[in-house]
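Here the complex is missing a single protein chain, while all its other protein chains stay put.
Per-chain numbering from 1; labels A and B assigned in written order.
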Amino acid sequence: MTPRYVLLRLGGLVTTLLLSSMLIFSSLYLAPGSPENVIFGNRTPSPAARAAVRHQLHLDRPLPVRYWDWLTGVLHGDFGRSMVTDQSVSSRVGSGLGTTLSLVAVAAVLIAVLGLALGIAAALKPGFVDAAVNLFTSVSVAIPPFVAASILVSIFSIKLGWFPATGLPDGFWGHLRGLVMPAFSLALISCGYLARVTRNALREQLAKEHVQTAVGRGLPRRVVIRRHALRGALPPIITVIGLQIAGLFAATLIVETAFGIPGIGRLTVQSVSQKDFPVVQAVALLLVAAFVVANTVTDLLQAAVDPRLRTAGRTA
Amino acid sequence: MLELNDLDVALRVGGRMRRVLSGLSLSVAAGEAVGLVGESGSGKSMTVRAVTRLLPEGAAVSGRIRFDGRDVAAMDAPALRRYRDRDVGMIFQDPRAHIDPTYRIGSFLTEALRVNRGVGPAAARRQATELLAAVGIDDPERRVRQYPHEVSGGMLQRVMIASVLAAEPRLILADEPTTALDVTIQAEVVAILDRLRRDRGIGMLFITHDLDLALAICDRVAVMYAGSIVEIRSARDLHRSACHPYTVGLLGSRPSIQARVDKLVAIPGRPVSAFEAPPDGCAFTDRCAHAEPDCLHGRPALEPFNDGLVRCRRVADLAVLAESRPESPAAPPSEPAAKSVVEPPAESPAEEGTQP
Partner (left out) sequence: MTATLPAGPETVPTGPARGRAGTRAGALGRRARALYSFLGPSGTIAAAVLAAMLILAVGAGLFAPYDPNQASLLDAYQGPSMAHLLGTDAIGRDVLSRLIYGSRTSLLGPALVIACSTAVGVPLALIGAWYGGLVDAGAARILDLVYALPGLLLAVITAAMFGPGLTPAVVALSIAYVPFLSRVVRAAARQQRVSPYVDALTVQGFGPWRIGARHILRNIAPMVLGQSAVAFGYALLDLAGLSYLGLAVQAPTADWGVMVSDQDSMLRGHLLPVLVPGLLVVVCVMALTVLGARIAGERPERHPLWNRRGKRAGAE
C-alpha cells in the first residue's frame, strides 16, 4: 500500500468529518424555534432575559464564529454544556461511549464469527447445509433490530428469564450478560447479509482457475480453501463486514432504547426529545465519525488484501 | 509410465450427461513427449483433466488411468495429493487466470514446495530465483517480489513452467500452453519448455490444436477426433505418411510456408464432439472424403498400421491410393476434397504458420 494511497484516504476522511460537522452544527441552529426556548420552556421571557440567555449561549454571535468556537472546543474534548442538565456534554457522552463501544464490539464479533461460519459452511457443503443457511439468511436480513429485540425479550426474558429485559447488571459478567441480547438483535441483519455474501464470494472463487491450479499441484484442501479461495473472496467480505459494523452505530439508537442500555444511542434519542442541542450535536458527530472511520478502515484493509487495488488507488 | 485405457468421460451439462471422451487409449513412456492434437471440442483438455482428476463436478469416468501401474481413480485423498505433487505437473492455457493474483510470483513458485515438502523459506526463495533464471527471466530477484498483474502474459507462462519444474514431476501435462500468448513469444516459450523438459528427462503430454507445433517438439503425436484417438504414430512418420483421412486433412489444411498458395484446403463440415457423434459407425464419416456406406456401421478399432495405430476400416485401401501418388503424401485426398476449397480473402497470402 503506497503511503500516498493512505494519505488520500485519510484526507477524504478528514474532509468528510469536517463537512458533516458543519452540517450537524449549522442544521441544529437553523432549526425553527431557537435553542433558548428550550431553557425557558413554556414561560415567555422578558426581552432582557432572552438577550442574556442568548449571550450566555453565544447565540448573539455569527454562525461561523460559533462553529469555529465549537470545533476548537471539540478538538480539545470540550463539547459544551447540556442545556437540560447543565452537565458538561463530554461527561454525559463519555459515560455512555464505553457502553456503546462494547455493545458494538460484541455485535461485531457475533457478525464476523457467525456470518463467516455460516457463509463458509454453505459454500463448502452444497445441499442441505446450503439450503438451511439460505433460508436463515433470507429471513434474518428482513428482521429489524427492534423486532428482533421484542422477539428475544419475549422468549429469553419473559418466558425463560435468562437475560434481563432492560438495563445492564453490574460487573463485567453482568455487563456481558446484559449485552448478549442487544448484541444479537443488532447483529442479526448483518449476520445474514455477511453469510450470503461470503457464500457467494467463496463459491465464485472455488470455481476460479487459479484454485484449480492449486488443487492440481497437490495442495491439501484446507490450504487451497484458506490460502486461495478465501483469500480471493476477502475483498467483498471485508467490505461487507466494514459497512455492517459502521452501520451498527446508527442501529444502536434503536437497540439501546429497546433494551434500556445507557449508551450514547439512547442518549441521542433522549436528547432529541428534550431538544438538548449540544448533546445531540456531540453524539451525532461521534456516530458519524465512527461510521466514517469504519468505512475508511475498510477501504484501507481492502487495499492491503488485494494488490491490484493498490495500483488502481495510485492512478485514482 | 502413464497409461490410459478405454477411457470414457461424460460431463453433466444442465442436468444431462454429455460424453466428451469415448474409448480413449493412450500411453506416455518416461521421458517421452506425446502430442495430443485435435480441434476444439475434440476432448483434448478433458483428457489431461481426467489424468489429474480435475474434471468438473458430476463427471462420470469409466476406463482406466494408470500411472506407474497405480490406478489414479482409486487413489485416496493423500495419495492423490502426493501424485499431483510429485508425479504430474500441469501447465494451463491461460496463466493470467490460473495464477492466484493476490500472491507475489515468488510465493506462487514456492508454495507447493513449502506446503507439501516443508522446504524452508530461504531455500524456497533461492530455488525460485534459480528457476526463473532457468526459464530465461532476467532479474529474477526483482520478479519474485512482483505480483502477477505486473508482468506480461509470456513471462507469466514462463513462471507457470518454472513452478511446474520446481516440483520436479515425472510427467508434465501442458494444456495449450501457448495459445493465450502473442504469436511472437509462443515459439520462445515452447522452446524453453522443450529444452528444460529434455534436459531433465521429464515426460510430457502436450495438448495443442497446432499440428505443426506438436510435430516439432513431440516424439509421438496422437490425433483426436470426437473424443477418441484416430491415429497415433511417431512425429517423423506422421509427417511423411499419415494414414487416417482426418490426419491427412489436417496436414493438408496447413498453409505451406515454402510456397505461396492461392487456395487453402479445408476439411469440409465442422468438428463434432463425442456427444454429437453418431452412436454407431465412424465419427468422422460425415466429413470423410473416402467414406463408404459400411463406415456407418460398427465403430472401427484403433489398429496397428505402418508402425502406428489408426482407427479407420479403410486404412489399407487408402494406403494403396496414396502409394499411387508418392510425390505428395501429405496432400489432401484427391477429388472430393477439392470441392471444399476455401477462397482466401483477395490477395492476402496464406498466413504464416505458427511454427517454432
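We take it that a residue touches a chain if its C-beta (ideal position, glycine included) is under 8 Å from a C-beta of that chain, and two chains touch if they have at least 3 such contacts.
Note that the structure is a prediction, hence the values are computed from the model and not measured.
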item	value
Visible contact partners (per top-of-document touch definition) of the missing chain	A
Chain not shown: contacting residue from A:Val74, A:Leu168, A:Leu287 or A:Ala303	A:Leu287
Residue numbers in chain A that touch the chain omitted from display	16, 19-20, 23-24, 27-28, 30-32, 126-127, 130-131, 134, 138-139, 141-147, 150-151, 153-154, 158-159, 165, 200, 203, 246-247, 249-251, 253-254, 257-258, 268-269, 271-273, 275, 277, 280, 284, 287-288, 291-292, 295
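Methods note: only the chains that are shown with their structure count from here on.
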item	value
Partner chain A, residues of chain B touching it in the complex	52, 54, 77, 80-86, 89-90, 92, 94, 97-103, 111-112, 115-116, 147, 149-150, 163, 167
Contacting residues of chain A [partner chain B, same complex]	208-221, 223, 227-228, 231-232, 305-308, 311
